[in-house]
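Excluded from the complex is one protein chain; the other protein chains are retained at their positions.
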């Protein structure tokens, strides 16, 4: 932490800043510039001290130097984290495809979707049993019944399932059915929920909040890691901007940034980012070209009959066509699709 | 809901749209424009239908016409909602002042704050027992111990207390101590928490999310109202923009907009909106001039020793000075401070 | 400027940073922290050096310490700048009201508007002769003819006039008619235009760009000041955010921030900020309560017949009513309206 003093500050003001730093058990190191005196704070700082120093007379600004997260940083953990779900490796050389309907609606809808996305090359089945909804009058998911249908689809297809958990009380229930626990964008800073999924030993996928900086996202990841759960995946799903053509703006640059500053795998979700099915394929290809470790794609047997987010869902045909486009892009990016392996195995 | 067809759409495409509308149990009304055919949807529409229609071939866009919230709208409830907490009326002619420390830190810190803010004219004591924090390594509040201290401060000063509840499991506990339950900005779309506080009959104050539109905020309010709790207050606390000088940008225009489209009272929170103590007074005055029903202000005995958000807290002296500035602005806005009444009473 | 080195950097990397600083004719001052080595740059830095240092191996980040603007800063010029236009003082104790139609449309429209806004207490007549328009098919102003009409209105009413200049070539022409040259939000970073109005000795009002930080705005002001024109006024007119209810979000906090970091007067423009006439009065009152030196308000004889921005224009009646609300707010903020003085004089 660095304290920049005002250009016209007094010796007294400088002394008081140093004294306050020492009260916090740290040391202040004065450095006299031409315009400004600058005081470096030596030792383990904390955000409350920043506030405290900013309030002292003569202080112009206080600048944090260390990153506020540790466990999520690449300095702390130089190798890539690899998350394993059965035979599937997330964060390695392969591109992992999570696909399925936005919401679990019925046994038939889910099973036919599972079969079709698997046939087209998907590796993990997605489907919401508990659905967040901006309106209290909209469909909020089948709940436990939805979880059971996901388990049945896994049994039939062999695909692991990922599904959202919305509240601490449901963590145990959802963890007993799901292979990966998803934390939705609106819950990225539901800190008690983060604690709870951190206490499980299930893989977790943490979506970026709609208006979260990358640093805040990694601090949310830190909550989960700090509870001892290292099976963590990040997911970029668009941020809120002034543009209204898309539902959100997919921040593709977050992908190489996460790869640089963190060791965690990162997945792109172009369905939620764009809100329009015809933008899903180009943004998915972009995410993989930029270095994403996988994709989450919404697919529905009849998007125009979907109970949730039909406008952003691919039909089976569109998904299959997309997978055909994806393979060469993945290869050009020196990655391969998991599917190609699994086919070899079977 | 209005469906705008592409300029070159076919008769067949129009028929299919009308058919899909009828499948949903509604009626379609075709209107032939010069460039576009437009189909009005008659009957109670829902957001899934919008998605469905947007996917049909020949459709250019689907435009919702009705507001998605009902109970929160002024059309539904033309008179202002009045929330009563003991003798204090929120949403009437008087400006209500909620003040106190960001976090409850100790008995002494809370009691001295309570006495001082009351003496300066505050009506309701604020103080966080459960504190959301972007970092897992920061102070997260005293929990139940903090609630007990709030109760003690209420006993001594007679001021009702407002405090945040962060998770559904804590609603019963917090409601047994607090006079007003606060839902924080990060929890504005924690839908299960909204349901829970909606089931209580305690007054609730719902803060606007950092990146929430006014419509989404009113939909979150709708969750609480839909559970039968009509004792609801809104609170504008700044939205996220590209500007970095302030922590957030206080959207002062949200105040008159809420007054126009809704019947709910609205409070301004300039402490969280700006993040800097010297901006609190001007923004608080602005909020009242724009029509706010009250203010929430952070005050701390020693901001430079605060465990939380010291940089945005007023000292007792600064709070007192602010209250002196506020009185004439309130009067000029044809409002009065609650304090002036209570003094008459005692 | 402060260079923060990576935690694991080598002595060699540190030496190369110091060498690069010395090549720029400056001195580096090494300070060894616990996690990071930090190198202070002593001497007059410049933004290209920041880029250069950020590229060196071992560097984590480079943090500028000095503000990039000088002439616009309050450190450089501690007293408030006072801009005088005839007898009217902008930036003193009085609140100045600029009012009139968005665009000059006809002699009658302008003259009747001028008379009415003057009668209600306005001090300066606004009216666009050159109008920026997002569409090439919309009305773009009467041009020189509009300037002549403004001059005629000034002659009749005695009010000085403010009007926009859009391009360097027109500066001489507009300056020969106008009392204050307005630079619109879209031209805030039209640097050649800034140079040109900086070379005149006419008062200039510089609107904040839709997506400009306060620092960029002050750097744009610096362009004008650097050319020797100190008769400069700033105008907050809303920034672009995700909220769609209003056209832009008026950043009321910019008003006290400008007062703190700069010496320049600041005006609020709630008409452009909100885009809706019924939000103009509350936001105007808020701006004055927050410390604005004046307001710019659009008024039109028949808003529903206006060629430009009718939806945000007040009728004469609404403007008059607003002025009645404004007077007590101004007084409560320890300011007074210019009008009250002038009335005494006449």
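Each chain carries a letter (A, B and C) given by its place in the written order, and its residues are counted from 1.
Note that a residue touches a chain if its C-beta (ideal position, glycine included) is under 8 Å from a C-beta of that chain, and two chains touch if they have at least 3 such contacts.
From a predicted model like this one, the values you see are computed outputs, not experimental measurements.
Residue B:38 is the one among B:38, B:112 or B:173 that touches the chain missing from this view.
Considering C:13, C:35, C:216 or C:331, the position touching the chain not shown turns out to be C:216 (whole complex). Of the candidate positions C:8, C:79 or C:134, contact with the unshown chain belongs to C:134. Residue-level contact of subunit B with the missing chain is found at 2, 4, 6-8, 29, 31, 33-36, 38, 40-44, 63, 65-66, 75, 240-242, 244. Touch with the hidden chain on the side of subunit A covers residues 211, 213-215, 239, 241-246, 249-257, 260, 273-274, 278-279, 282-283, 285-291, 328-329, 331-333. For subunit C, the residues touching the absent chain in the complete assembly are 20, 46-48, 50-56, 68-69, 132-140, 166-169, 186-187, 189-193, 210-211, 216, 219-220, 222-223, 226, 240, 277, 303-312.
In this text, only the chains that are shown with their structure count from here on.
Residue numbering at the subunit B/subunit C interface overlaps substantially, since over half of the positions present are found in both copies.
Taking the mean of all protein Cα atoms as the centre, the chain whose own Cα mean lies nearest is B. One simple way to say how far apart two chains are is to compare their mean CA positions; for subunit A and subunit B this gives 27 Å. Separation between the centroids of subunit A and subunit C, computed from CA atoms only, is 39 Å. Centroids of subunit B and subunit C (each the mean of its C-alpha atoms) stand 31 Å apart. Residues of subunit B found to touch two or more other chains are 211.
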